[in-house]
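Only one protein chain is missing from this complex, and each of the others stays in its spot.
Then we have chain A:
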């Protein structure tokens, strides 16, 4: 780890192939080409040193030239990296490109140096106006495979070729520590500030030759090389033109260039201005706008306008910022972090000793890191060694606290800030555009808005409001419980625009450039962080309401994961109805709910598996609660109406209904299952009676039997009126009971029967009084049913048939055949 500015020049001896050993520090002739690794702290330090030595009159930086207008803001005192240059098509904020900059990015360091020294800065890459226009044809991130990797992060490829996993470490090892003995003083640096760049340029030239050789054709007109390569040729042509222009104005030796190392050979190579202009001719163009936006370390890890992302921005930042002893400082920082987490009890699952990270631990960790570096033949410990040491010493081999160190220190949670006078973020523009096109003006006065979702404009308004809510911009709040709240086609909103919402919009800018994209990204993030199954289900519902089909897969995946890990059948059964509702709702809105359906079926499946063991051996209260779950799950499964699933569900109910031996299912649930099966026509009357008989036999505990009755008869007693057999069984059971047992079950029975309509209750009573001892049946029953004729009267029943047919279509005949009472039920549904 070298330290800028500390003396002791050590002679560079035989480091990189082709590196000039002379310590004379004479810049190479021509413009100073500083090839860097984007986001490389080593590169950044080298750039700083080279700029200090060279003092150019103008600085060219890789990046969109449109940014020349806002580059001055980089020196603003409220500008704190990580930030990103954001260019977007003026009329379509969704088409955007980012150029992120961290504090340790060579480009950032160079720009700040130039602003401090009053040197003009020019971005000299292809204008964003053109890259965004080109964006449609292939995009520059598309080039996959080793060749693409090579172009995006050539230094990584070089490092890997040399057998190093971390390109920064390789840079440090090979470039900055050349000739430094392993035990030598930290703080030595190469004497020649230009040497690393000369060496790197040579290496890149060789790499590019190999790269182009591998793809068969020279870069340029070939379409075989992919869009990325064609794009490169165009970009480099533009860079060359701008470079020539700058050289013409300021003189060859007064120009400094900071760009990705990959481009250096192309800039040094001679190509005629005419050829370059030809390449640039006829490129499409869109009107673009550019601004600065805050960025986060986490997002630095993504690929962007500056090529490959980096995985350890926090560590790089530390390498760049630490004045000396980076490993020791970093270990101390890790120890502090672990101590803090231990003290606040944020990770109760970690062993207690992790919270007691002592200075002795830090010392041992540093020693281990040093020993590891020596073992691996490195001059000094790098991130890999440091993390290994933290794991073995500070975290006691556990990966859990290490994950904390990774998130907070290796990646880091830094959030950049941008001065308020930076141009407006595109999200705001997008919102303004939507407000115009939907004729929904922000007003401070509160007003209510009724939306009929069948109208296109109203549906779009509803989506916009739902999306904004997802982004934490509560411009509108849904109003429930009003007249409009009954149907799925209507929504009522209370709208009020408050000034602070503008701030929220600006904050939400980190999520995306359009309202839809931002809401989608936010929903995905919420899904990742959601704590409970219910929360995730709700989120899925909100995604549907907001029409965020793209975010749905991520939410669904989180939902499926939560469901898979939730061991409580109750949670699953509770989540199911809302989900099934969403499935149906999704259908109503015409969104694609296939994924949702799949998840719902997955959960139903899990309920099927988990229900039988969960129902065994429950107490009275637990059984009552479980009954609610069974009912809810039943309704949901029937609504889902998957053939396969229904069959499985019925077989589960059937097995539950029959389980009266240890581990026994409580009578309440068994009775309930029998009833549900009977209602669905999955059990015949005889079968139900066959199950009821043993449940009510003298051998069964009276309270359990009463529970059975409650579960079976909970939805109304019409059943007893119409099925003599069942009534007889109940009657036999009741009359055969001992006095004591009767007292015990009386409250239960009363609860059950008290819920019946008076008419039903009276009829049952009359039936019993007349003595319904009619074991065989039909003939006896015909005479004893009060208030009914002898069997259905075809004429009177036939009167309802036309109406029924109208309501039910083909199924009407079937419904009528099942008799008047059932017909009533069908109509009621």
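In the analysis below, a residue touches a chain if its C-beta (ideal position, glycine included) is under 8 Å from a C-beta of that chain, and two chains touch if they have at least 3 such contacts; residues count from 1.
Here is the rule we go by: contacts and distances are computed from a predicted model.
For the chain of the complex excluded from view, the name given in UniProt is "AAA domain (Dynein-related subfamily)" [choices: "AAA domain (Dynein-related subfamily)", "Microcin C transport system permease protein", "histidine kinase" or "Carbamoyl phosphate synthase small chain"]. One of A:67, A:279 or A:393 touches the chain omitted from the figure, and that residue is A:393. Within the whole complex, the absent chain has one touching residue among A:274, A:375 or A:444, and that is A:375. Within the set A:117, A:277 or A:367, the residue that contacts the chain not displayed is A:367. Here one chain is not drawn; of A:299, A:606 or A:675, the residue touching it is A:606.
Residues of chain A in contact with the chain left out of this view: 352-353, 356, 358, 360-361, 364, 367-368, 371-372, 374-377, 384, 388-389, 391-393, 395-399, 557, 560-561, 564-565, 567, 602, 605-606, 608-610, 613.
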